[in-house]
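All protein chains but one are shown at their positions in the complex.
Moving on, here comes chain A:
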Amino acid sequence: MTQEPILKARGLVKRYGRVTALDHCDFDLMPGEILAVIGDNGAGKSSLIKALSGAVTVDEGEITLEGQRISFTSPLQAREAGIETVYQTLALSPALSIVENMFIGRELRKPGPLGQWLRMLDMPAMQQFARTKLNDLGLMTIQNINQPVETLSGGQRQGVAVARAAAFGSRVVILDEPTAALGVKESRKVLELILDVRSRGIPIVLISHNMPHVFEVADRIHVHRLGKRLCVIDPKEHSMSDAVAYMTGAKRPEAA
């Protein structure tokens, strides 16, 4: 592969007291791909993701985004740089509407003095934008975008969270266990949504425990074990049982 990774990490180390969560971990995300990150509980997946999304600051190592060295101290900075994360908890405010949730933290204000001096929100423009984005992602089964998020089903909420991440010209979308809490049908919708986001050229990091889902949508699979990258496998050439065997240490990858 001659392409440069869009998001690259080298030698990340993160210690919590005497526990080493990341032990000189490497990471590569290629443009336009879906990279799945799998690993057993406690392997350090979430520490890796938090490091990439700015939620934790690493002790050692460097992260580059499109060749630029980055070091985030808050998720906000990562987001400003174009790394959007959809957390397992979704980070939606239940009582606020779909539109308000999509725009939270980056609301549009009315042009002119109303917006500049009175700070008035431009609700029509935000609704228009939200409607377009949800439409693009085939999520317009949601009839009323002013309805509170708490009235939506689990899959629809996930859809809103993914749409929020994909809507704002982001360069990388990180999805943390997007299907963990969903039923079969809703999971299917979310997987389609993930493929849809990729087809827009946005690369995705997918953290999941669900092997069938991982093997279905991922282009490459990053196997995380004992705080570092054990290997990267091609789902077309490996079976799920191989992946599980690597992940749990039952089997070692042939020549790294």
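Rule of thumb we're sticking to: contacts are C-beta pairs under 8 Å (C-beta built on N, C-alpha and C of every residue); 3 or more make two chains touch, one makes a residue touch a chain; residues count from 1.
Following the convention adopted for this analysis, contacts and distances are computed from a predicted model.
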item	value
Per UniProt, the name of the complex member that is left out, chosen from "histidine kinase", "Cysteine desulfurase", "ABC transporter permease" or "Sarcosine oxidase subunit beta"	"ABC transporter permease"
Identified contact with the non-displayed chain, of A:R119, A:R200 or A:R252	A:R119
Contact partner of the left-out chain, one of A:D23, A:D40 or A:E107	A:E107
Option from A:L7, A:C25 or A:L92 whose C-beta touches the chain left out	A:L92
In chain A, positions touching the absent partner	75-76, 79, 85, 87, 89-96, 100-101, 104-107, 109, 118-121, 148, 150-151, 184-185, 188, 211-212, 215-216, 235-240, 242
